[in-house]
Structure formats: structure tokens, C-alpha cells
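Input: one structure, supplied below.
For this view, one protein chain was removed and the others were kept in their places.
Per-chain residue numbering starts at 1, and chain names A, B and C are given in the order in which the chains are listed.
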Amino acid sequence: MSNDTTTPAPATAPPLGVGMVGYAFMGQAHSQGWRTVSRVFDLPLSPAMAAVCGRDPDAVRAAAGKLGWAAAETDWRELIARDDVQLVDICTPGDSHAEIAVAALEAGKHVLCEKPLANSVAEAEAMAEAARAARERGQLAMVGFNYRRTPALALARRMVAQGRIGTLRHVRISYLQDWLVDPDFPLAWRLRRELAGSGALGDLGAHAVDLAQHLADAPLTGVSAQTETFVRERPLPGGSGASGGSGGSGADIRTGAVTVDDAALFTGRLASGALASFEVSRVAAGRKNALRVELNGTLGSLAFDLERLNELEYHDQTADAAESGFRRILVTEHDHPYLEAWWPPGHGLGYEHTFVHQARDLLRAIAAGTDPEPSFADGLQVQRVLAAVEDSAAKNSVYTPVPLP
Amino acid sequence: MSNDTTTPAPATAPPLGVGMVGYAFMGQAHSQGWRTVSRVFDLPLSPAMAAVCGRDPDAVRAAAGKLGWAAAETDWRELIARDDVQLVDICTPGDSHAEIAVAALEAGKHVLCEKPLANSVAEAEAMAEAARAARERGQLAMVGFNYRRTPALALARRMVAQGRIGTLRHVRISYLQDWLVDPDFPLAWRLRRELAGSGALGDLGAHAVDLAQHLADAPLTGVSAQTETFVRERPLPGGSGASGGSGGSGADIRTGAVTVDDAALFTGRLASGALASFEVSRVAAGRKNALRVELNGTLGSLAFDLERLNELEYHDQTADAAESGFRRILVTEHDHPYLEAWWPPGHGLGYEHTFVHQARDLLRAIAAGTDPEPSFADGLQVQRVLAAVEDSAAKNSVYTPVPLP
Amino acid sequence: MSNDTTTPAPATAPPLGVGMVGYAFMGQAHSQGWRTVSRVFDLPLSPAMAAVCGRDPDAVRAAAGKLGWAAAETDWRELIARDDVQLVDICTPGDSHAEIAVAALEAGKHVLCEKPLANSVAEAEAMAEAARAARERGQLAMVGFNYRRTPALALARRMVAQGRIGTLRHVRISYLQDWLVDPDFPLAWRLRRELAGSGALGDLGAHAVDLAQHLADAPLTGVSAQTETFVRERPLPGGSGASGGSGGSGADIRTGAVTVDDAALFTGRLASGALASFEVSRVAAGRKNALRVELNGTLGSLAFDLERLNELEYHDQTADAAESGFRRILVTEHDHPYLEAWWPPGHGLGYEHTFVHQARDLLRAIAAGTDPEPSFADGLQVQRVLAAVEDSAAKNSVYTPVPLP
Partner (left out) sequence: MSNDTTTPAPATAPPLGVGMVGYAFMGQAHSQGWRTVSRVFDLPLSPAMAAVCGRDPDAVRAAAGKLGWAAAETDWRELIARDDVQLVDICTPGDSHAEIAVAALEAGKHVLCEKPLANSVAEAEAMAEAARAARERGQLAMVGFNYRRTPALALARRMVAQGRIGTLRHVRISYLQDWLVDPDFPLAWRLRRELAGSGALGDLGAHAVDLAQHLADAPLTGVSAQTETFVRERPLPGGSGASGGSGGSGADIRTGAVTVDDAALFTGRLASGALASFEVSRVAAGRKNALRVELNGTLGSLAFDLERLNELEYHDQTADAAESGFRRILVTEHDHPYLEAWWPPGHGLGYEHTFVHQARDLLRAIAAGTDPEPSFADGLQVQRVLAAVEDSAAKNSVYTPVPLP
């Protein structure tokens, strides 16, 4: 009755079972990556979305259905133990990264862990050590600094590596948001040190530091820093901070102390000799997700703004000065990084595509048995910088060395 | 052995079977839309990707597997006949739109048809008539002017409707690409009148005209036009235009005549009294996908550039002049159109999201039994404008009225 | 008592006496040019600001003192007759250009005449003929299309002439302002046909047409046009349009008819085969002085916006696509046109510098006895285009040829 030629398999590549822990913002973004990657790219492995894990049974079941996971778990140890899970994808807050990642690696699973790698250097060191040991058994570990996979920043890295801007003199990164300008924004988990480790520093600064070290291909050797918390008390979440008539005695239970930074400023040196400057903030009114990167070298410069993520600006210092200037490269050409499989030139990508690209690169590394980047060791090195920033800020901004690998 | 709570259904909404004809650029983009829409939005119907259709059995089978369609067909009539297909999505070149769409509607299926609706006014009229008749039986039809679903342009429409820029005086749209600057680009189907209907006019101009009429909520009543084909002979595709040894007599079979326009310029009037200007080109060096829209009204202005698709510029003429200026609205807030289900502010979307939004709106209309927009009647009206443009260009640019609905 | 070395002459070059007619906006800008030019550039002639002419004795005397003219006249015939005036600079409304310019040329004076050259083709022809005759006697005539002297547009002209963007396909110019959005803006002389000739067309369109022909080095051969007057009645200037109690019979004397266009749209062809599109408006809310120019050629493109007048965007189509994009040339380098005598790179110029540059070029031409550009013949050719635009608009937008020189 029909020319239906056969019901084709969803993909011809062998499957790799993925289990994900956490399904909030990051879990949703990762799900989009796993669901899409083999529909766009030709891959040696096809991700099978085996199970998602969360503590609330109803909520995790709903999330599984919504996001496309075949099963739901409520205990991450059960998720790790599943036979149909070969790769554990950790999308929880930073305080649980170390325990889950180490357990997964020890259970013989590959691991993708969201950034920042951990909430402390000690945890990160344990994770890097677990990754090193697992590597010998064939398990791979990767940390999710997804912005490396923005095509424009991948192009920037390629151009730096090709020597297009020569020897770096300046790396300049600011990452500005404004969701904490409102003093009535509640005391969410991201504002509590015991869960988040730090504030803008760990959330935004981790990206900034990773990108600096990645783009320059050199570690930061020391930093001088200041941090600040402008709004030190905030309403408790869910609480009715605006309710009247609570009386004097009840007032103190309706707000809580913010125990992380709102903003951090730091300067540093890269091992290559370049100067680096960083500014991260959640109180920069009007800046929504303004990750700006500028690299100045002896032969040229590159500039990027995440709010215009399909563009990379490039200045070629060796060209005729009368025709020189920063050029706006629309990073949508088929020979730009990650663009071979997407749309025609000029048809831009979005934020979530970084997670598709992350999935692509990790699946290829697993299939090939090569080391994915950024490694847990890279994540550890970022953590060391963040710790040095906090140390310097606590010690009158004195220049504080970062232990090198 | 596991807390696996149950294997959840992919989605809890009742399914709606979708069959797609064509799987090239548009088919891939539509597939991404169908695959993603219920993972992001809460919908009353869940699309089931039943079958995809193409003429080459091997290729369509591979495409089905790659893009996520459950079955493959080689005859669109078989696709339409399938019981598991309630909605036919037409992603073929324009010369086959009318035949497929009318057949699908007559077979009791809903239809989504790529733009332009057809290659001629006569075809479009037949399609609009078929849609009108089908509507009485409960079938719905929609034409795929996807750019309406760019959040920034949807916001522009909302602001115009709210009166934020007052009475429109100017609508100014240019859509510039550059892939035909290279004279060696081959004579693809889009450059042949019998397949594509027209060139930049039907491809880019159709979007421009639809957006003008949609954003202004008023039809064009007449146009004055010029068109041009700068490169009139091109190498045949697949042919080795550069190969030697073909003999003198064979040289003329290695290139063919371009029978569509490279560029079209036209001005017009909207029924509201506003002036409209249009310029579309495939030979505008350096412009990759530069759809630029500007609306000037008595109370303000709006401006948009598809190369920066997450931004809408807005000028409020009623504000204090000393603090006035075009403001760059980053259209990523949760109360912006389509943004309630995506990422936090500042995390931009890409080109393909317009197809997710198109799927969302059509599924909701089908579930509610309301008329989706743009309708086939809207598509017909665009076709009438394009025909008037060609008439005017053929008649010394004389102002040529557009028949109104 | 002092090492005062001598009182130096204001400038060592021989003087050329200048007399200026009119001292409103244009007269002030020209005065700034004459006052500054020999302080910045090394010139073969030094302008002596001999006298300024206006009808109101007190006002012209005050203007002379303010703007730096040595004397004031109330009759332009007297100004022309002065022995200390060798160059007559005409800054009056267009209706008096022809009479003054022809008289000045016949009196043996050089002439600089503001744009548009005249209010009609007939007047412009008479002026061009007078200039031709005067040329044989050694008198020179120049029309003040000052935007040619914006360094960025002069660079654009140089790059086109050098073949940097190849053969032109598109010229696209819009010139948008918004001072007539307000319906209470009074009926100034610029809104009355008998004084201004036309509206946005003659004021803004004259610049647009001159730039198109100048940058492309080719005349427009025909146009198709629409014009519109959105606000057809306006309060009389100085009148108390808001006053109450005027009674029914007096109402009609408080407003007057706008007899020129608010906006004009036209498309055309250049003799070179390029397509040209133009849009000029005084009702484009939020656009203050937005003269935008884009040129697309077979080898590249150039783009300019007068609101960012120190920048020229250039796209090189021959470069590696992966590193291509519009580059923002900051036109402030010493080897950019006119920049050899100004400030270091990055220190931008403003609007009025175009008048300094105009003065420089005219003084050099007079000293060298060469023909200054743009000539009265160039101004006449612009006038012919504007007349063809009005003809086309009156004849249903039909394509209307422009008589060539």
C-alpha cells in the first residue's frame, strides 16, 4: 500500500548510552545537545539518552518525558550503575560534582562534568586524579566549558594558533550580567557559598579564566584581585519578603546573608608574558550575558561579544594602514569551526549550539580514544586561578602566584 | 535493581502525524523544528515524525534515518495517503507546491507549505481556494514565512500593533546576499525560471513583501520596479565547466542561460498610506543574509537586521530628545515572543529556532481549530505583489496596482 | 623688553578676497571653513574674509562681527562689485543662486555656490553656461556638495577609482532625517516650493544623487520615482498657531500649505549598468542626519553612515572567506584624504571640516588654474536627475530618462 522503504534506524552509528544527573537550566541545554547532535553531524557514535536523574520522583519523570530521556532515576548511584549508561553527564550544582564524577569514573563510565569543575581546589584535584587513573582504563573525562565551542571563539583559537595575531600582549575579558541589580531578587542557591562555592567569580569568572588560558594556550601564573558583594542581605526564596505585619521578631527569618561575591576584578600574567585583565559582575545594569573577549597581539587583534555570538572581529596589523580596521567576520561559513553541517552562510546559530558541539567533540574523542578538551586537569587549573583570586582579594590584592600543573 | 520510575512517554500530548516532502535545506530545518518543538514548549499536540518523501530511494532512506523520520516514501501521493500522516509539510521547490498542497488538502490533511506559496498567481489562487474549501472541513493550511517567527520581528509586530510607533510612514526592507557574485557559481535550480519561478525576487523578495504586509498589517496596493540579471550565462551544475578537450562544438552545452533575476528594486504603497521600498539581491558582496527591516512611524521607529537576529532597535519619538536614541533591545527576555520556554536573558537563539516556533504555532492552531498565520490567502497576496513587480519591471517601471483580496 | 621676534603676518600666502552672501546655517559653516583653512593646510592662497552680505543691516553687521568678516553689505550687487572680493560664496536659498552666480561670474569673480545648484534645470543650465564662458576668462565655479569632502567618502571614491571593489552592481543611498515628524513644525522656507524648489528631494536627494554619480564616476541615465507629502498643512512661522480666540474667519491664515515633498523614493540606472536606489525623508523618526551609502561591486563593497562620519566599512570579496567581513576603517590616518594636516590617528573630525576641505580644494584650484570639482556642469546634471524624479513621480512612476551632458 505504501512505498515505505523500511523504517530506518534513528542513526547508523553504534549507540553510546548517556545518563544525565540534574535537569535544570544546564540539564535542558545538555539534553538539547544530545538530542540534536547525531541529526546534524556524522558521528562514529550515536548518543542514546538512557536516563536522567533527580531527587524528586514526579519532577524527574516529567523532565524525562519532556526532554527525551528513556528513563528516570532518583539516586545518582543507580544511574551510574545502569548497564545502558556508558557516559555520565553531570549537570548539578558544583558542590556535588566531585562525588558523582569520581564515583562514575571509578564505575568505569566516561564523564562530562559541568563547569566549574568543583567548588574547591581539593575537590578538583581529587577529580583530576580520578580522571588520570580512569584514563588508563580507557575512560575519558571532560569539563563543560561550552563557550570554547562557540564557532567564533573556536575560530579565534584557530587564528591564534595559526599565528595570525602574533605574540599576545593583552588578554582582556569581561563577563557582565545584571540579574542581581534588583535588591529583591531572592537568595537562590547560586548566592550561597556552601552550594555555589563562589558567586560571579565561579560562575562567570570560571568561563573567563578558561577562555583566557585556552585562547592564549598558556596558563595564568598569578593574579591580583578585588571582590565585592554590594547587596549583602536578600529575601529568602519562596518567602514573602514583601508581606507586612510580620512583627519585629519575624523579620530576621525572611532574609538571609549573601555569602558569595556579586563582582570580581582581577589582573594577571600569562606564562607567555601577556597581561590579562578580568571583570565579572552580576550587577552591571543592562548587560544580560555580555562575555567580551579581546586579544591584542604583535600582528593583530581579535574581539568577541557573546551577545553577538555569530561574529568575530579581527584586525590585521600587517595590512596597509589606509585600508585597515576591525573586520566583522560573520562566523557562519562552512569552513569555520563546527559550521560544516549547519546552515548556509549568514544563518546564525544560538547559545544552545555550543552544547551540540560539545557532544560532538566528546563522542568523537570517545570513539577515537583520544583525550577530550577541556580535561579535568584544565578544569583544575581554572580552579587554582579562582582560589588565587580569592586569596589575593583577602590579602589586600597582593599578587598571588597560581601553582602550575 | 534500579529506581527507574517508569519509561516515560516522549511527551504526554496526543500525537499528530507529520509527513514531509523534500529533505534538502528546508527539509532539514523543518525536521529540526518538529524534533525540538515539544521538548521545549508545552503543547496540546505532539508531532510524530511519521515519514519523509523524496524521489531517490536510497537518499530518502538515509535522510529519514539522519533527520529522525520513522519512514521514507518515494511518491508524495503515497505520503499523503498514509494513515499516520495528518499534516503534510511541503519543502520542495516552488513548481510542485500547488499540486502537492491541493492534493493533501483534498485528502483531508493539514498543510504547511514552504514559501513562496507558488510560482504563479494562478497556482496560488488554486491553493488559496483549496485551503478555503478545506477550512470548512476542518483542515488548516499555513505558508512558511518563517521570519515572522524570529522573536525580534514578532516583537516588532507586537509593538506596531500596540501603537508604539504610531502611524507608519515608511517601510524599508532590503534583503541582500552575495552567493552569485562569483560568475562561476553553477546554474542551480534556483536560477532557472521553470523551477524557481523567479530569482532573488521570489526567494528573498517574497520574505520582504510578506514582512512588510505583516508588520504593517496592511497590503501593498501597487509597485514600481526594476529587475536585473547581471550574470546571464553560468556553468551547468555538475558539469566540468573548466575541463578542456570538449571540442569547439561542445562549448555551448557547458553553460546555460540564467532565466531569473539577480536583483530586484521596487517601491510601493501600503493601503495605510505608508511608502515602502524594497531591494533584494544575490550579488551584494559581503552581505551574507542581510535582511534589514526599518519602520518609521509618527511616534517612533523600529529596525532589524537578520545578521543580528536577537536584536531589535527601537526609537521612541515621544521621549525627551536629550535622552533619545535607537535602543538595542536584546530580544531574549522571557516576556518576549517565543522566549518563555528558552534560555535566560542574553542567551541568544539562531536561525533554525524560527522553524521550532512555526511548528509550535501551527500545532496550537490545529489543536484549537483556529486559523494559523500566514494563511494561503496571505501567501497568495504576496504572490500578487511579486507578479506586479515583474509586470512593472517589464513595463518601464510604471506603477502597477496589486489586486486586493 | 621682550624677545617678540616680529609680528608675523596671519599667513604668508598671497590673499584671495572672499565675499559671502547669506549668513544662516550654511554661511556659518562656510565662515568656519574660510577662517580655519589656512591655519591647518599649507596653501598657495590665503583667504581674506572681506565682506558678508545680507538684507537686514543690523543683523548682517552683527553676523560679520561674530563670524569674522571685515565688512558687511546689504546688497549682493555691491558685494560683487567690491575690489577686495575675488571670490563670491553663495549661501542663500536656491531661488537666488542663478541670479547671483551669473552676475558674479560676469563681473569676473570666482564663484562657490551652495547646493542644490538651482531650483530648476533652466536656471542650472544658465549657470553652467555662465561658468563655461567665465572659464575662458579664467574664472572658476564650483558647487558646494560638501559631503564629497568627508574623508571617509573621499577615501571611498579613491578606492573605487583604484578598482578595489571592481565593477559596480549596486549603489544604495538613503538620507533620512526626522525634523518634520512633528506636525507642529512651522511652514519654514524649506517647505515652500517657490523658495526651495522641492523638499527632501532637493535638499537631501541632491546630495544623494551627487554622491552616487561622483562615487560611481557615472551619470544616472534614468529614474523611476514616488514622492509624498505626509503633512500637508503646517502652522505659519512666527504665527501663534496655538492661540485661542481667533474666530472662524481667521483660522485659515494661521496655517499654510506645504508645497514640497516630505519624502522621495527613486530607483535608477547608472551609465555603467549599475542599479541605484535612493530614499530621502524628513519624517524618519529617530534618524537625525542619516546619510547612508553602500556600494556593491564585483570585488568588494563599501558602506558609510554620516552619523559615524569618521568610519568607512570595506569588504574585500577577494580575501579568504573564513577571514572576511566588513572592516571598520577609522578614516583618521595621515595618508587618508584630507588627513595629512589634522590630528593623530583616532582623533576624529566633524561635520564642519567638510567646509574647510572644500575651501582648501577651491583655493588650490584657483591658484593652479585647474577646474574645481564638482563643477556647475556636475550641479546641472544633478538638477536634471531631480527634475526627472519629479517627472516620473507625476507620471505614475514611469521610468524617465535623464538627458546626458
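A few remarks follow.
Criterion: contacts are C-beta pairs under 8 Å (C-beta built on N, C-alpha and C of every residue); 3 or more make two chains touch, one makes a residue touch a chain.
On a predicted model such as this, the values are computed, not experimentally measured, just so you know.
Annotation: of A:257, A:368 or A:398, A:398 touches the absent chain (contact as defined above). Of the options C:68, C:108 or C:237, the residue whose C-beta touches the omitted chain is C:68. Across A:77, A:135, A:170 or A:193, the residue that sits in touch with the chain not pictured is A:170.
Considering the whole complex, the residue from C:135, C:193, C:254 or C:288 that touches the absent chain is C:288. When the omitted chain is restored, the residue from A:116, A:297, A:337 or A:374 that touches it is A:297.
Of the residues in chain C, those that touch the hidden partner chain are 1-12, 25, 29, 31-32, 35-36, 39-40, 51, 57, 60-62, 64-75, 78, 81-82, 177, 179, 287-290, 306-310, 330, 332, 343-353. Take chain B: the residues that touch the chain left off the picture are 155, 159, 164, 311, 314-315, 321-330, 333, 335-336. Residues of chain A in contact with the chain left out of this view: 165, 169-170, 172, 174, 176, 178, 181, 224-226, 228, 230, 263, 265-267, 269, 273, 275, 277, 279, 281, 283-287, 296-301, 315, 317, 324-326, 392, 396-399.
The rule is simple: only the chains that are shown with their structure count from here on.
No other two chains have as many C-beta pairs in contact as A-B. The centroid of the Cα atoms in chain A and the matching centroid in chain B are 34 Å apart. Multi-chain contact residues, meaning those touching two or more other chains, occur in chain B at positions 287.
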